[in-house]
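Right, one structure below, let's go through it.
Here's a slice of the assembly, chains where they normally sit.
As written, the chain order gives the labels A, B and C, with residue 1 at the start of each chain.
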Amino acid sequence: MTSMTAEPAHRQLGMTDEEYESVIEILGREPRPAELAMYSVMWSEHCSYKSSRIHLGRFPSEAPWVVVGPGENAGVVDLGDGWLAALRIESHNHPSFVEPYQGAATGVGGILRDIFTMGARPIAVWDPLRFGELEDAHNRYLLNGVVSGIAGYGNAVGVPTLGGEIEFADRYASNPLVNVMALGILKREQLVLSAASGVGNIAVLLGAATGRDGIGGASILASASFDEQSGAKRPSVQVGDPFEEKKLIEACLEMYERGLVVGIQDLGAAGISCATSECAANGGMGMDVDLDSVPVREEGMTAGEILMSESQERMLAIVEPKSVTDVVAVANKWDINASLIGTVTEGGTLRVRQHGELVAELPAASLSDDAPKYNRPTARPQYLDNLWAQGSDEAAAGDLADVLLALLDDPAIADRSWIYQQYDHQLFLNTVVEPGHDASLLRIKGTEKALAVSTDGHGRRCYLDPRRGAARLVMESALNVAVTGTKPYAVVDNLNFGNPEKPEIMWQFTETVEGMSAACELLGVPVIGGNVSFYNETDGVDIYPSPVVGMLGFADPMPENPPRLDRAEEDMEIWIVGPDAAPDLAASAFSRVIHGRLDGRPADIDTDLGPRVIAAATELAGSVPVLHDVSVGGVAVALAEIAIRSECGFTVGNVDWSQLWSEAPHRLVAVCPRDGLPELDVPARRIGTMGGATLNFLEHGQIAVEDATSIWREALPRRMA
Amino acid sequence: MKIAVVIFPGTNCEHDVVHGLDLIGVDAELVFHKQTSLDGFDGVVLPGGFAHGDYLRTGAIARFSPIMDSVVAMADSGKPVVGICNGFQVLCEAGLLPGALVANRDLSFICKPVNLRVESNTSALTAGANVGDVVRIPLNSYEGNYVADDETLGHIEANGQVLFRYSDGSGTVTDDANPNGSARNIAGVSNESGNVAGLMPHPERAVEQILGSMDGLLLLGSIPAFFDLVGAK
Amino acid sequence: MKIRIDIRRKEGLSDPEGVTTQRALQNLGYDGVTATHFGRTIYLEMEGDDTGAATAEVEAMCRQLLANPVIEDFQIEVVG
């Protein structure tokens, strides 16, 4: 990136020679510097999805309740009676590695803007995370920084964080994943889209002043791999300002309520370039933009810098001339800047001026619509045959106490309250089932409606079989929201992958899209949005293929007393609901923690029983006090979690050793009073009874609830102290 | 009675407080900080959040908001003035309550329910409770660590101005029960006449069984109870 | 004119940042450190060149807003 290299400008900006040629073709001339800057950022992988776009159409995205599907800032679904919900997920992986606190903080800020851009009030955030193993001090530093950053921003901006998930593996050590998902709700009449309609309408820039923050952030941090040189990329760190964002949220929501804006767009990657061109293109319009009207934080900023800056906490509103005074008044009320920077024009041309000179003149739509699309080659990785051959579905025998305590001490299984107690998870008084359960459940005040959300990923399983792994994520996430009494309603996904220029990585990607799509089709759940993060590769090592699913569940009415993990009592019956499947230990916690193995081929989903178990779970949640899906750590861990949270032991039999640790899909534990479970159309069998002070697995052994509890509670704080 | 609930820029618990007051039948209305008058109100609540981003010092900038002159006047007139969490911090900064709040002992944000023992029943937050009552209320703060010099601490203890202490479930005040390092486990205090009262945990988050606790109703209900008490004087 | 204001927690009041950092330094093996305290610094740029008047004005700002006299002491220095 220094001038010492005699590279042509476009290559320094990460653009290939062919891409540069197409710019010349579009413009019919060489681009001016600011124009080149705009194309380079807008055509980066991060902004243009050039390697993934042709595959994403595979996702089923239609359903009668979908109001806004993929493509807008957030997906929107209909909840009836005029209520809508908006959902969106994003990654902030590379920025969080460079500076964990600010990277994660600005990730939260960005995802919230996607939500209130739609007219919705953001009401909750989730944070799926991946780090290297906690034995290493730097990984602890990263985890600590990321959690503090999410807390620091999310709490202060006044949006509760209601959960997330976390995994640890060496593969993530120099490439941690920080995904953030946000949910908003709105009344139908408040829905706003990012289209600039109406010649003569004014583009008003709201919020923070523009500095040199994150210049080239989108194209450089998120669209290229890391190597030892990454130090040079550091100046592009951005500092989040949750206070500015909070004011921006309140001001924008007030403007929507009063009908003062006709369109709005948040400024994220590619800043003003992206917001002005997208608003114009979405409305089939052009725009004249005057950079001298943009409030700047630093002197001497060039046109390219102002256009590309990723300064946080800014929005671009499209306002009819008659409403401009009112928009400025609302901004003044909330002490935020409002600057009139542009005018909507006829004809589709984006014209940008600085100091009276034309610095860019280009077809607005060309920045997004004409971006390159690549159909990159795919190849099935060779590692798979060996790994599949090595797997065994028999769990080597061991001592129950040793195995179970080792699993409960694993930071990916143990109590996660060290994380979520740093997050405000109660604000707005909606949280009925708080983090620490399969899914969090929120009521919508003033209605009988409720939403449940779960985020799920499993990099190791997807590494062993991306198609099956991805399908299972969808099924697991659906089961997680079902056990709170909601029906799976919509999905957003975040596809975190390595370098797409490697055919093996592209294969993992296409397999994942296929598996996820098939499972969503099976459940009839539309994919309403997503995000792709490629180039999660450092020094040639790619992360595990790490798709993350965010599942929204919906209930109307909400069950009166939704299941919770702490509602089991002495004498209650314990049941397993779901197929009596063969043990599934590939990528299980048992193989990883006890044997340090990652091999075998994970079981596929059961296309018949899977959806039926999910439906049964939603049904059961109306009457059963405890429902818990069986996932990481198998039945043994699921039971232990119930015992720990309910402070009550149990005795179970009729589960063989391998079955205790098997992570076969579509199963859940139900705990109910003496009179048993209601009639079900899926297999269910009783395995034991609550009571006593031990987790008693009969012939396999037992441990005291107290011992299990202290190991499980201390695992994370002990490591992070 | 009618209560004003103040919105500073960065405040976020205002609607939750209104909801809580609504449940106990108290008429509450939001008031923006740029307003200057509290005419027609019988009391005021400064709710939780991050007024002015908590920049500079928590509560420091908010106390210069235009509305604050009226809040001070209301405090002087003996009407209930209640600060919850960030509102408590603002009242301390404004000098209406003794002491200050600094970063939690472990330097991390804490969001979890805690037990509080009621230490005095003559304030705007405790008039409806009994000394020795134990209530379970969610805490949600980074700067919840109450500090004051020894002289001040001695003085407010002697005066019955300590309203709540962090305790275990049976009401015993222990080090283990102190979540944030607060001096002498103090979670809430009042001024000498009890009409100005501040508390770190959020009573408005414990107002319905479905949210996990209803104990907050006792504290919010103390505002009208206190009002009736002084009104009767 | 450039002014620097140093603000420190009054002696005897708890300084969780200092205590925690002291512990972290010990854990990292920096045994030679016997005490750690935290302070905040505010840098102001001001018009005019009457340092006396400026210092007096900054002192007023500190009393009114920038420091909390209940728990903090401050020191003002003209640095440029």
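The rule is simple: a residue touches a chain if its C-beta (ideal position, glycine included) is under 8 Å from a C-beta of that chain, and two chains touch if they have at least 3 such contacts.
The model shown is predicted, which means the values in this text are computed figures rather than measured ones.
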Taking into account all copies, not just the one displayed per type, what is the chain stoichiometry of the complex in this file?
A x1, B x1, C x2
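By our rule, only the chains that are shown with their structure count from here on.
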Cα centroid separation, chain B vs chain C, in Å, comes to 29
Between chain A and chain B, what is the gap in Å from one C-alpha centre to the other?
36
When centres are defined as mean Cα positions, the distance from chain A to chain C in whole Å is 41
Touching two or more other chains - residues of chain B:
none
Where chain A touches two or more other chains, by residue:
none
Touching residues on chain C, where the partner in the complex is chain B
9-10, 12-14, 16-17, 19-20, 65-66, 68, 70-71
With touch defined as at the start, can you tell me which chain B residues reach chain A in the complex?
9-10, 12-13, 15-16, 19, 32, 34, 49-50, 52-55, 108-112, 138, 140, 142, 202, 204-205, 207-208, 210-212
What residues on chain B touch chain C, complex-wise?
56-57, 60-61, 64, 92-93, 99-100, 102-107, 145, 147-150, 181, 183
